[in-house]
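Just one protein chain is left out here, and the rest sit where they should.
Going by the order they are written in, the chains are A, B and C; count residues from 1 in each one.
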Amino acid sequence: MELLVNISLLFMLSLTVIAVVRLKSLFAIVMLFGIYSLLSAMIFIALDAVDVAFTEAAVGAGISTVLMLATLVTTGRWEKKSSRSSFLPLLIVSITGAALVWGTLDMPEYGNPDNPAHHHVADRYIEQSPEEIGIPNMVTSVLASYRGFDTLGEVIVVFTALIGVLSLLQVRTPPSVAETPLRNENRKLSRPYPVLQVVALVMMPFIILFALYVQFHGDFGPGGGFQAGVIFAVAFILYTLTYGLDDALALTPVSVLKALAAGGVLIYGGTGVVSMLLGGNFLDYNVLSSNPVSGQHIGIIVIELGVGITVASVLICAFYAFMTRALPDQGQKG
Amino acid sequence: MIASHLPALQVVVPLLGAPFCFLLWRSPRLSWLLATLISWLTFAISIALLVTVNNSGTIEYAFGGWQAPWGIEYVVDQLNAFVLLIVSGIAAVVFPYSWISVQQEVELRQQSLFFTSMVLCLAGLLGITIAGDAFNLFVLLEISSLSTYTMISMGRDRRALTASFQYLIMGTIGATFIIIGVGILFMLTGSLNMQDLAQRIPELDQSRALHVAFGFLITGIGLKLAMFPLHLWLPNAYAYAPSAASAFIASTATKVAVYVMVRYLFSIFGVNFSFQTIHIQWLFVPVSLFAILFTSIVALFQRDIKRMLAYSSVAQIGYMLLGIGLFNVTGLTATLLHLFNHALMKGALFLAMGAVCYRIGNTFIDSMQGLGKQMPWTMAAFVIGGLSIVGVPLTTGFISKWVLIQAAVERGWWPVIIVIVVASLIAMMYIWRVIEAVYLQSRPENAKNVSEAPLSLLIPVWILALANLYFGANATLSSELAGNAAATLFSGTGF
Amino acid sequence: MDSFFNEVISGALGRYNYWVVIFLMMSGFYVVIGSTNLVKKIVGLNIFQTSVFILYISIGKINGGTAPIVWANAERYSNPLPHVLILTAIVVGVATTALGLSLIMRIKHAYNTVEEDEILAISLEEDEDE
Partner (left out) sequence: MDVVTDLISWIFLGLGIFLGLTGAFGLLRFPDFYTRVHAASISDTLCTACFIFGLAFQSGFNLVTAKLFIILILLWLTGPAASHALVRAAHTAGLKPITENSD
């Protein structure tokens, strides 16, 4: 059964990829990429990687696709026919692929419990992390504690991307309420998209509630700061899409988002510095409390909070920047 | 107490300094001051680390208190302490320089973002150098890469955007190749820790999958270090980036990539596997010889001096790979020495070009005609850097070329020596073109008269220029460091 | 002869996952280096990376294992380490994508095209003009 599910998912993935290679409509390609992400998220579930599946579905199928669509608004949706020969790329790809296939021939068999990958480092995570860290989700234990520095690095990567996006695309400053009282008055009277706006407004509290659940339940089930941050961002993306960029900017000013993005990194890094000051190594949560296990708990909750804050504010801010570029005069249409 | 945390602080200080730089977005001056402070602090830390390593041997630092291989570990040995010193030293010179240069070349809105990117890039590069964990290296690599793309895209010319995009695509392909390689290594050994990998790889000797992992890692790192013919992103990226960014990236980023290459070849895969099973030298020697000649010739025909210097960088990377390919201790010493020396000379040259750009707005050879009289100090520093590239005695360039030639003599590979000499002649020609334009031709009538660059630009330029002369005349310190590191790497007890 | 075929089949069953993933990876890679449209390149890059993620997760799978969350009835758990690495890599991937896409938007603004051939032609003209 598992084999069947796996094979059919892989088959669908292959079809999607072939379609991406052959199609010329960028819009279709981007949508197919969303599908590809979703399918790979399903494969991740079939392969027991629930946390990864969650993230891939939220990030790949969600945020990446939304950003790509926003880009398409400015770039147009058709790829032009190229006169360039595809021989060289094909050659490179064939050689690389052949080398990989050749290498698989004596790779450890897929799914075999005796593979070396499972028996050097991973054993300890599985056997001892419930006692050492004291939380059931081993992925969270490894992510936040054993390999906590990787995760700090990853938060910084997200922060770096924000720096890049902000330097390339400026977020529009919204017209202040005082300047355009009439426009605001008008907008209150005539909702341009009544159905969508009402639905979005009803959904938003639940999305945020779900984000908070994912944030704080990450110790026990799939979830954690990244997923929560992405879901939180999605609530505001929904708001922006239905109410317009100006309203969204009034709700979450960019300066606040920027400060939060930096703040999240500092919360994470600050935890490390505090543990250093208390006599441990950087990011050693054991010293945060008299009891090592509760120290780990405190540390993980705090750093996950930092991750969530940074990811959410970076993604919202990046989305605003993209929308500013994609819909430059949206404010006037209102 | 602080002493035991030095390896972590080396990276954490810039890593956590960056958000503060960013928070000062209203005042670029403050964020520049903070960035400069951070760069000096990291320089101090790297000196302290080097001293400690020389006195008491390799330092290990376990993040989160989790011992390797379960946790992430930083390892500082003679090799990377040396590279850390290079990176942070260049940063400590370039960061103070950047203020005035950035004032002119980058929009006000982007300035504090530029300084933040620079700090992030510094953190990433230091992290790559110090990391003892293969996956952590990838994460820090991405920090440095993303911030580099950002800095390049801030150049004024619109071609900066395409250069940055091209680099983004090639860099990401490189990074993905690296994670494929690391993934296969993990599949075969179950570990990500470099020391641990180094112990477990010899047991797998003949595995095909190991060969594939090796190939992917070398290609990925090769993309990052602009190994010929994977260098196509480099010339545009260096030419169109803001001057301060060009100077910083050109003198550090590829060096760090060369370090990673050396680390993988010698410490992780081990000398036996890399050179006796795979025979990587038969790839490196011809490719680097061709690269040295070809890109030196291309450099001859560039009108933009920054671009010319970029091509010369690809050629210099060729020298470094050649040193690895010669496969003896002297050759590796030459590579490591050149790592240091090239950082000094390219830093000096790019900073001098930044000063020129500050005054005349571009770095085309025709606009620089007769500049020698109007900007005597800047151009003198340029000449010193240029002589160093050529390899004139009493400059650093001479030292590394000399050691490289010695290594080739040890091997008895005479054609290699001929190529080195010919390439030096070509280098002399392209540097001479600039000298001729600057000193022997007079300033065109219609060109505006300019004065010498301000002191805050000149001092960093001259620090590096004098360093070129000092380490050229008295190479004991640098050759000792490089020689020790090379000997350790070859003894197989690397780390 | 029979045993040979059995060996081939069991070998293939143990590796088919890798092979399909390699096919996916290489298709993504082909889109990156083969297409001239910048947006399509970014999509290809994402497909390339996502396929690498599937490779990693395949490495971590153990037959008969369950998701690595402590659970009373679990016999054995799949390897959590690749999951952690890929969580990191996914986030790094989206960061790169965001930066790449904003570069594309600026390139469109500056050159009025996102086709690599046309940009190259314009740049060459510029180089000659200088």
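The working rule: a contact is a pair of C-beta atoms (placed from the backbone, for glycine too) under 8 Å apart; a residue touches a chain by one contact, two chains touch by 3 or more.
This structure is a prediction, so every number in the text was calculated from the model and none was measured.
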List the neighbours, among the chains on screen, of the chain that has been left out.
A
Among A:28, A:98, A:199 or A:277, exactly one should touch the missing chain; which is it?
A:199
Those residues of subunit A which, in the complete complex, touch the missing chain
193, 195-196, 199, 202-203, 206
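The criterion applied here is as follows: only the chains that are shown with their structure count from here on.
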Averaging over Cα atoms per chain, report the distance between subunit A and subunit C in Å.
16
Dist(centroid_CA(subunit A), centroid_CA(subunit B)) in Å evaluates to 32
Per the centroid of Cα atoms for each chain, what is the distance between subunit B and subunit C, given in Å?
28
Numbers and ranges of subunit B residues touching at least 2 other chains
135, 139, 142, 146, 149-150, 153, 180, 186-187, 192
If you look at subunit C, which of its residues touch at least two other chains?
25, 29, 33, 38, 59, 81-82, 85, 88, 92, 95-96, 99, 103-104, 106
Subunit C - residues contacting subunit B, complex
25, 29, 32-33, 38, 41, 45, 48-49, 52, 55-56, 59, 81-82, 85, 88-89, 92, 95-96, 99-100, 103-104, 106-107, 110-111, 119, 123, 126, 130
Hey, which residues of subunit B end up touching subunit C in the complex?
135, 138-139, 142, 146, 149-150, 153, 158-159, 161-162, 164-165, 168-169, 172-173, 176, 179-180, 183, 186-187, 192, 303-304, 364
Which of the residues in subunit B come into contact with subunit A in the complex?
1, 5, 8, 12, 15-16, 18-20, 22-23, 25, 61-66, 69-72, 109-110, 113-114, 116-117, 120, 123, 127, 133, 135-136, 139-140, 142-143, 146-147, 149-150, 153-154, 180, 184, 186-192, 196, 200, 207-209, 211-213, 215
